[in-house]
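Got a structure for you, questions after.
A single protein chain has been omitted; all remaining protein chains appear in their positions.
After this line comes chain A, so read on.
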């Protein structure tokens, strides 16, 4: 177990990629604070699953887009489990649509959670991370933050912001022994991306991915665990793409 005696906070961990990360961190021995915004029951189920496997976990409700709630989240997680030294900024939403007919506040809501949430939660834990001199922050971002997709302008922009924030936070925090990296997930079937798969169950997208399959939440979680733990001890400011080769490709990679 690579994360014994480590304590993690995972935002948006009641389902999807966040849930998989919480379970994977716990499997490596970390105590885990499972953050949720509205899905308390599901978060408690994640806690139960970790405890059943012999781990330690607490569920903490908070909307990370609000700086006060992010602050309280860090305080409650610390009170419940002890000093934190791993933060996984996973909470994210989408509000897809063409720029032409999107609601004027759609971009702001997405930005507030996807970028603002990571910003606020990072700020909320950084004092204790810096004081310890050894900690890791992993931002769950998207390959979409580096490339474009019709209908995802605000989501893509929010992930692009998260990627830039990852680099800046990495260089600001390096002096304090805090590493900051991001996982750029490719297409991962979760409730968040349901719309993308609506047309044909994702068949047309799958054909364009070099590995010819979607990511599993466990595969994305494995990359997050690597960046959270000692195996990536000299890695900071890195955007680790987990997309089956999709963004390595030019166009569809063939005639």
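Keep this in mind: a residue touches a chain if its C-beta (ideal position, glycine included) is under 8 Å from a C-beta of that chain, and two chains touch if they have at least 3 such contacts; residues count from 1.
What we mean here is this: contacts and distances are computed from a predicted model.
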Options "ABC transporter permease", "Oxidoreductase", "Acyl carrier protein" or "Xanthine dehydrogenase": UniProt name of the undisplayed chain: "Acyl carrier protein"
Sole residue of A:130, A:192 or A:205 that reaches the chain not shown, by the stated touch rule: A:130
Option touching the unshown chain, where A:108, A:176 or A:197 are the choices: A:176
Missing-partner contacts on chain A, residue numbers: 130-133, 172, 175-176
